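Structure below; questions to follow.
Not every chain of the complex is shown here; the ones you see sit where they belong.
To keep things simple, chains are lettered A and B as they appear, and every chain counts its residues starting from 1.
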Amino acid sequence: MTDAPTLDIVERLISRAPVVVERRVRWGECDPAQIVYTPRFADYLAAAYAWFGREVLQGVSPSLAELGLLAPAKALTLEFLRPLKPDDLFRMTVFVERIGTRSFTLRIEGTSPAGEPRFRGTISPIVVDAAAYAGVPIPPAHRAALTAYRDRQPDGTARGGAPAA
Amino acid sequence: MTDAPTLDIVERLISRAPVVVERRVRWGECDPAQIVYTPRFADYLAAAYAWFGREVLQGVSPSLAELGLLAPAKALTLEFLRPLKPDDLFRMTVFVERIGTRSFTLRIEGTSPAGEPRFRGTISPIVVDAAAYAGVPIPPAHRAALTAYRDRQPDGTARGGAPAA
């Protein structure tokens, strides 16, 4: 972000702990049924994961790249609660739901700006060796960052309650 | 499809019972990690569902549209087994996994042309009234089409076994 006024947005970060992203539905993300085309929600999840990565994981040293590691997705789920229409604003709040040995799961709660549920999803990255493309343990510093984030995230949502955005 | 020779393909239907789609990975579907960008697999699932709709559901009369109904997705899942690279050919085989009262679940098995697993996913459409956008029972003729398809699909896969593509 540069030093300029923010007059209006399509996508911005509005909270770091937890990571909350605000986004506006683009016309071109909607299909002839006048609502967001189903696969575009996977793009939304990827955008939320990118923000989480930027805010929580990329500052960790040494980085995954420096360790010769990648973190591709192993799985993804989506549940559609209410359709989104062109120009709708929505928010995505990112929760650490599970920290395993080699993989972890983020849960993303999509809501209206007022907090009403719109969709939810999960994305599960797995840490792999970039050369062998085989799973390896999450490096300790990254595990610590994930754990610290989870320990700070809103309580109710971590237990599966309503989104706290 | 028009009356012309097929010299090569990006996407084609190669079986109707079960529905099997063959597709080539586009360069632009891949990201800087040189593999298919995660959200594009949701586009692949949507393409497989579109073929299933065209082959199995659109021929049913009266159609969902004529009945004032829509069938948006209620949920979607994806599991990534091996990465796909630019120009890779893969196949998607569509199985009816569940037929509920108002919704059903399709399972899509993504494999190499030789049948090796690449990814799998599910998509669960729900039948809704177009005006109220509230769930309604699957119309009898559509239920019959789904049941007939399920009864004909390869056995092992229907029980969760290896993909039969």
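Annotations for the structure displayed:
In this section, a residue touches a chain if its C-beta (ideal position, glycine included) is under 8 Å from a C-beta of that chain, and two chains touch if they have at least 3 such contacts.
Keep in mind that what you see is a predicted model, and the values were worked out from it rather than measured.
Whole-complex tally (this structure file, single sequence, 2 chains shown): 4 copies.
Basically, only the chains that are shown with their structure count from here on.
Rotation angle, subunit A onto subunit B, C-alpha superposition: 180 degrees, expressed as a multiple of 5. Mean C-alpha position of subunit A lies 26 Å from that of subunit B. Only residues 33, 35, 37-39, 41-43, 45-46, 70, 72-80, 83, 123, 133 of subunit A touch subunit B when the two sit together in their complex.
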